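Presented below is the structure to which this report refers.
Only one protein chain is missing from this complex, and each of the others stays in its spot.
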Amino acid sequence: MALTIAAIPWGVMAILLPLVGALACFLSPRRANPLGLVTAFGVVACVAGLAWQVVAQGTQRYAIGGWGAPLGIDVYADGLSVLMLMATAVVGLGISVYSNSYFKRDKAVNFWPLWLFLWSALNALFLSADIFNLYVTLELLGLAAVALVALAGGADALTGAMRYLLVSLLGSLAYLLGVALLYHSFGCLDIALLAERMEPSPAVLAAVGLMSAGLLLKTALFPLHFWLPPAHASAPAPVSALLSALVVKASFYILLRLWLEVFPVTAAALGQLLGLLGAAAVLWGGLQALRQTRLKMLIAYSTVAQLGYLFLAFPLGSTIAWQGTLYLLLSHALAKAAMFMAAGNVLRFGGHDRIVDLDRVAQRLPLTVTAFALAGVSIMGLPPSGGFIAKWLLLEAAMLSGQWWWMIILILGGLLAAAYVFKVIGYAFTRAVMTHEARAVPATMEWAALALALAAILLGLVAPWPLALMEIGLPFGGEAAG
Amino acid sequence: MSPPSLYALVGIGLFTLGLYALIVHTHLLRKILAINVMGSGVFLVLVALAARAREAAPDPVPHAMVITGIVVAVSATALALALMVRVRAETGRAELPEKRPE
Amino acid sequence: MNWNAWLPLLIVLSSLSVGLVIFFLPEERVATRTTLNLAAAVLKLVLVGVMIWGVVHGHHYVTRLPLLPGLDLVLRADAESVLFVTLSSGLWLVTTVYAIGYLEGSPHRSRFFGFFSLCVAATVGVALAGNLMTFLLFYELLTLATYPLIVHRGTDAAHQAGRAYLTYTIAGGALLLVGTVWLYGIAGSLDFSYRGFVAELADGHRAALIAIFALLIAGLAVKAALVPFHGWLPQAMVAPAPVSALLHAVAVVKAGAFGIMRVVSDVYGIEFAAGLGVTLPLATVAAVTIIYGSMRALFQDDLKRRLAFSTVSQVSYIVLGIALTSPIATIGGLVHLVHQGVMKITLFFCAGNLAETLGIHKVSEMNGVGRRMPWTMAAFTIGAFGMIGAPPLAGFISKWYLGLGALDAGQGWVLVILAGSSLLNAGYFLPVVYAAWFKLPADTWPAERSFGRRETAWALLAPPVVTALLTLALGLLASAPFSPLQWVRSITIREYTP
Partner (left out) sequence: MKKTMNLKPMTEGGKIRTPLRLLLIVLLSALAAGLGYAVSTLSSQAPGLSEWVAANLESSGVSNPVTAVLLNFRGYDTVLEMGVLLVALLGVWSLGGIPEQRESSAGPVLDMLSRLLVPVLILVAGYLLWAGADAPGGAFQAGSVLGAAGVLLLLAGWRPEPRFAGLPLRIILTMGLGLFVVMGIVSMLMGGRLLQYPRSFAGVLILLIEAAATLSIGMTLAALFRGSRPGAKLDR
């Protein structure tokens, strides 16, 4: 048995390693920090290996237990899943480094196992080809996320976590009922097989409705977003980062998968509705963000708005539109994580995140402010940044499809974003003289935020490469990229 | 109508009933119970439909799914109850505040 | 490695990289920062010199980096870009010297000079952009890099100005973006080319092309401060004097005007644009702006505000020249791109000197200042007369060609505009000059700082004198080879001869 590098199932490794790491951290709480960090780097390596495999050998399908669908569960990796995994790896690494300094011993003991379980769940979710297995990963993800939110303690965090838990359970139950209907209609759970056997029927329609509703609830699409801001704003900074950057994207990813492969026969009409809700989210989220008085709430509402963009592609449906959506997803993951980390630094330094009192703090944390500003550039969709590329692709798609009204939404959303980002950045420039005093914020926390923000900017300069990766396995249907 | 699909209909009934309770009731314990009722409904649908075909033995896969689902439900309920107790300890009421922090 | 393929990028990076380095310099490392700034400015000038030489000798400098499938980031040296690059990097050197003197001992200098360099990097990118996408990219970068400079002082007024600036420019950028995407959608390409690349789309897309033109011009007009998009410029004068110089002469308004030039001549092509019937409205807007700006300037007592409104008016000469679609007028417009820059920067330097040395901010405080600061006021006077268009100064050349061009284009009414605006210019400049030289000084200045025997610090005095002499030279030596005028001539010939 020769396990050459090429033969190692890196995808499976990326699922198992964090699982093992979580167990290790749980068994030896005293070494949670080093163990967690090592695991984080290991997972990044695994994802890199998988990416290399997919680029070199094309899509990867791996039959766990050697049974293969429909009896067993398959793990499947194409360009789409690899990109999600890579975004998770980059953000995850940043969060791990950040948290290493953020949490005190007693919290760290609880943080690391939960976070590694969550990471494992994310990787498993992005690789799963089986709709019931997806349900299990969703639940693992949801419970870990809730526990992490509650980690902050205090009334806000606990009620936020409670609401989040109920919503997340409701969502997964709706999804599970849909799974039941699909299974009993076609006798299989594998996405590819379902796609083959799919034919419209009342049961299928019901399943589409239930699963979409459940996943939209978890993705916090307007008007189902009510639970997101309290949960994301009250969680500890690194947790807010990973919730906004990754967790909400997971349920969206499932929706995207089903939409692209299983539902198209049945769900075309739903597209326009999703587009409208997305547009509403963009505007409503932007306006609410502008109204906020606390930094973390502002960032949370900005997430609501940015999630809205992800749904503008559904009515468009062209490859360019999906590419734009995915690109927005990636750059938002990086930028938003950076923003929440920056907010965390501000909180740590000044003990509050009231926007009107930011000036003194901002003066003394130049790196943090820079991180926030760079992330803001991407969120606004100004060049050069991943956000700009995404916006360009979406605008182009809207233009080509002749549905120009989505362009208006994109532009308005950008203007709103600019308004609320600069509302914060303005406070960096005050007459308060810079004083070099002992900094209460560990350098690693500032640099972690800055690194992710820079990555979001960099994403705007290397676009051809991710776009090429997206094409592997043609997740967006037959035609090549426009 | 065959008994299995009758059970399935009952399952659907439980699901919607639970949903109603989840929305209407404000006390967290009731909400948690409501979620569990919904879950039972889904499980009932799963196993009931597994026995649709009269002649053959019932399909084992849905049963396995239900067992998994039950374990998940137990875990989630446990976490939810613990959270509820803490919420009550913090806020004095086992309810979610109508007004949210901003 | 192919040198020609990297020179344009190097020119951009020369200031970009320095900017990034400066951000991380501790505040007190003054010497290092100054050396870096000057070194970068000189280096850039040298590189530009090399590029001019190459362009003259028929070399082609193009940097191409893939940005999106089918859409590259293109930095290209052509006659127009060389004109703008030379202007901005030349004036950047002068402005840097001035800024070093001006900000001596003030806080946040690392931040200031960092963004200062970014600003110029963005401007050079705008100048060298080989297609509309690249132009858009650097145009937005310029917006972001300028904002911190405008709010640099952190006063409420500064923040207000900054907000106004963002509101205008980001909205304008959005319009530009929409126009660009739309154009890309129907044309499938965005590369600038002589006499444009949209002509063959005329049938079928006529209406769309007109709409796109409107969007693009509106987006650019914000930075070019065309009425009614000029509101931010007078407010922005709260920024430190070097920043005003940057805004008014080197970077921002110039980027707008230059962009309009690109759109009219290299995207649409002058003839096609004229045929499309979009140039006359543009000319009208420009004319209105010229008169409006001058009228407003007339009634400003705050010196910098007066200068700001004069900019609003003067920059529109460039737009007017392009919009008249006559070769001669185009010459006038393009050459004014350079001349206005040199003259206006002189005036702002002088205003800065007055404020720094004597605490003078108002015209009404300037009585007899000529005797206290002869060199500064001499430079100011030259700049002012240049603006009025008095021969033999630079401004005269511009207006002369604009006038001839107007006749050539059969737009006689433009002469009235020119005459009128010249009168107004005289109306708001001559009183200042007169007061400075011939009125009796008040016994004390608002806030005087002594610089020993000199009237003010060297770093503050040298730049305006240099640029004033330049104003003189640009007028006197207009017909010498490689003068901006000759350069612009060659451009224009290429633009028009089919």
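Things to note:
Residue numbering begins at 1 within each chain, and the chains themselves are lettered A, B and C in the order written.
Criterion: a residue touches a chain if its C-beta (ideal position, glycine included) is under 8 Å from a C-beta of that chain, and two chains touch if they have at least 3 such contacts.
Predicted model, so just to flag it, every value in this text is computed and none were measured.
Judged over the whole assembly, touch between the missing chain and the shown ones holds for A, B. Checked against the full complex, the one of A:A77, A:A124, A:A233 or A:L277 touching the unshown chain is A:A124. Remark: the omitted chain is touched by one listed residue; of A:L35, A:L50, A:L114 or A:A333 this is A:L114. The residue from A:A51, A:V167 or A:L181 that touches the chain not shown here is A:L181.
Of the residues in chain B, those that touch the hidden partner chain are 1-2, 5, 8-9, 12-13, 15-16, 19-20, 23-24, 26, 45, 49-50, 52-54, 56-65, 67-68, 70-72, 74-76, 78-79, 82-83, 85-86, 89, 95, 98-102. In the full complex, chain A touches the omitted chain through residues 1, 3, 9, 12, 16, 19-20, 22-23, 26-27, 62-67, 70-73, 110, 113-114, 117, 120-121, 124, 132-133, 136-137, 139-140, 143-144, 146-147, 150-151, 153, 177, 181, 183-188, 201-203, 205-207, 210, 226, 288, 291, 293.
Just so we're on the same page, only the chains that are shown with their structure count from here on.
Here the spacing of chain B and chain C, counted between their Cα centres, is 68 Å. The geometric centre of chain A is 43 Å away from that of chain C, both derived from CA atoms.
Note on chain placement: the centre of chain A and the centre of chain B lie 27 Å apart, centres being C-alpha means. Residue positions of chain A touching 2 or more other chains: there are none.
Those residues of chain A that touch chain B in the complex are listed here as 132, 135-136, 139, 142-143, 146-147, 150, 154-156, 158-163, 165-166, 169-170, 173, 176-177, 179-181, 183-184, 226, 229-230, 233-234, 292-294, 297. Listing the residues of chain B that touch chain A in their complex gives 15, 19, 22, 28, 31-32, 35, 38-39, 41-42, 45-46, 49-50, 52, 61-62, 65, 68-69, 72, 75-76, 79-80, 83-84, 86-87, 90-91, 96-97, 100-102.
The touching residues of chain A, when paired with chain C in their complex, are 366, 370, 377, 380, 382-384, 389, 391-393, 395-396, 399-400, 407, 411, 414-415, 418, 422, 426, 429-434, 461, 463-464, 467, 481-482.
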